[in-house]
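Below you'll find the structure I mean.
Here the complex is missing one protein chain, while the rest keep their positions.
Moving on to chain A:
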Amino acid sequence: MVNSLEKVDRRDAKLALAYLFVAFTALALGGFAGLLQTLVRSGKFELPAGISYYTILTTHGVLLGLVLTTFFIIGFQFAAVSRTTGALSDGSRRLGWIGFWMMTAGTACTAFFILTGQASVLYTFYAPLQAHAGFYIGLALVVVGSWVSGFGMFAHYARWRKAHRGQASPLLAFMSVTNMVLWLICTLGVAATVVFQLIPWSLGLTDRVNVLLSRTLFWYFGHPLVYFWLLPAYMVWYAVIPKVIGGKMFSDSLARLAFILFLLFSIPVGFHHQLLEPGISPFWKYVQVVLTFMVIIPSLMTAFAMFATFESYGRSQGATGLFGWWRKLPWGDARFFAPFVGMLFFIPAGTGGIINASHQLNQVVHNTIWVTGHFHLTVATTVVLTFFGASYWLIPHLTGRVMTKAMNRLAIIQTIVWAVGMTFMSGSMHFAGLLGAPRRSAFSTYGNSPQALEWIPYQIAQAVGGTILFIGIILILVIVINLAFFAPKGETEFPVAEAAAPQERAALALENWKLWIGLVVALIVIAYTVPLIDIIQNAPPGSKGYKLW
């Protein structure tokens, strides 16, 4: 292959590292907030100096759910685009930096209002709880900044395509662009409620807010958000892991097809977060439930592709028998081991997701801590362990260093610590949730209610898990700081896999963006037009703002 393509340009590396730096800072602070929450909820510990549980909870959700993920993803994708389609143009890189500073300024602004107790509204900021306007303005800056970065990627991709007419774009670039298209379309919803409803209302320019409309716009964004987190993990699984283990990608075109299916079916599905709400007809809820379940198809494709890659590689190394290939996998390589453990956790995580989105079963678990347990498996284990696994080659690649054997060993330990901690924490959250323990609530026995007393042993187990996970956070920070500043100088590969059948050309129709974006819009229009008109036309009197914390 062409040599100049194998290394991320130094200037692009600096850009990507800036994003990763903010991401890991958010992990440190948000992770500490998470530790405090599990301790409070055990009932054995109280926050000092009158600090509110809900301030800490808002900090945790915003820093880990929104900041860590978005910054890591954009940094990773800039590196992936630069690695596979060549150094960014000055214009694209400038957009990347403008986006970075807007997002960082927005994060600082939002964090200031959360930490000063003026925005304890959690990361979902449901109206009519009303935070300080600065909280919403900061969030809007984060979102708009991410769009600017996205345009930087789009411009670079368009330039590559113009220069390579008739060719399929490199897989990682295609996937990055798909994920940013998904992000751009879904964030329009949250931007609409923040900019047109919540900012004017919190500034006092409008008195009242349409609560259900605001929630609906939020959840139009809230579910695709989780796919925006997940798809970069899938990029690593599809396009990097096969190379890490020394094998080939199972199929380039099926990987692209899976991404297009995610783009189509992750947006018109927000109602499955609103199944128990008044004001939305059950027919439209069911329509969106059906659309929600369509993402199972690309998920099944991904599971097949992963295990096909692993088995093909094992057999190419002489493995025999049904499961002999299992022993040929590089278990001692953290770049493989961390994402692999993430994949295993996705099996219960995905199953839980199917339960949550089921039209009727949702009523058993809605707003219980089961849901918290669920997304600590999906985003906080599957996605995050994959991001950690990617950091083990991405950071040294970008900083011109190499990961030592000792750090690799520490990374394996980190993965095990994370898996054990999460099994305790998320496992007990699932059980307590089935017994009815609510999510997002400080410790309470609800007046010594016999039901609430049943939850306490699980809450103690959550604190044990949370403490183990915090050790995991310290370990990953040690590794990341080492890779960024102290590891020995050298060359680290940015692994990019080749397809098992390179002669098979990816169908160019998969890059027909007019077609796919048109289809996404059509699905959104079908799923949302009638219920949105209902919500607006039959709206009750709006709500004024409340500060109840």
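Here is the rule we go by: a contact is a pair of C-beta atoms (placed from the backbone, for glycine too) under 8 Å apart; a residue touches a chain by one contact, two chains touch by 3 or more; residues count from 1.
In this section, contacts and distances are computed from a predicted model.
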| item | value |
| --- | --- |
| Name under which UniProt lists the unshown chain, selected from "Cytochrome aa3 subunit 2", "ABC transporter ATP-binding protein", "Xanthine dehydrogenase family protein subunit M" or "Nickel import system permease protein NikB" | "Cytochrome aa3 subunit 2" |
| Of A:368, A:399, A:426 or A:459, the residue in touch with the unshown chain | A:368 |
| Among A:347, A:507 or A:521, residue touching the chain not depicted | A:507 |
| Absent-chain contact - pick from A:297, A:471, A:517 or A:530 | A:297 |
| Selected residue (touches chain absent from view) among A:257, A:329 or A:380 | A:257 |
| Option from A:116, A:449 or A:512 whose C-beta touches the chain left out | A:449 |
| Sole residue of A:308, A:412 or A:530 that reaches the chain not shown, by the stated touch rule | A:308 |
| Contacts of chain A with the absent chain, listed as residue ranges | 52, 54, 120, 122, 126, 128-129, 211-212, 215, 251, 253-254, 257, 274-282, 285-286, 289-290, 293, 296-297, 300-301, 304, 308, 358-360, 362-364, 366-368, 435-444, 446-447, 449-452, 501, 504, 507, 538-543, 546, 548-549 |
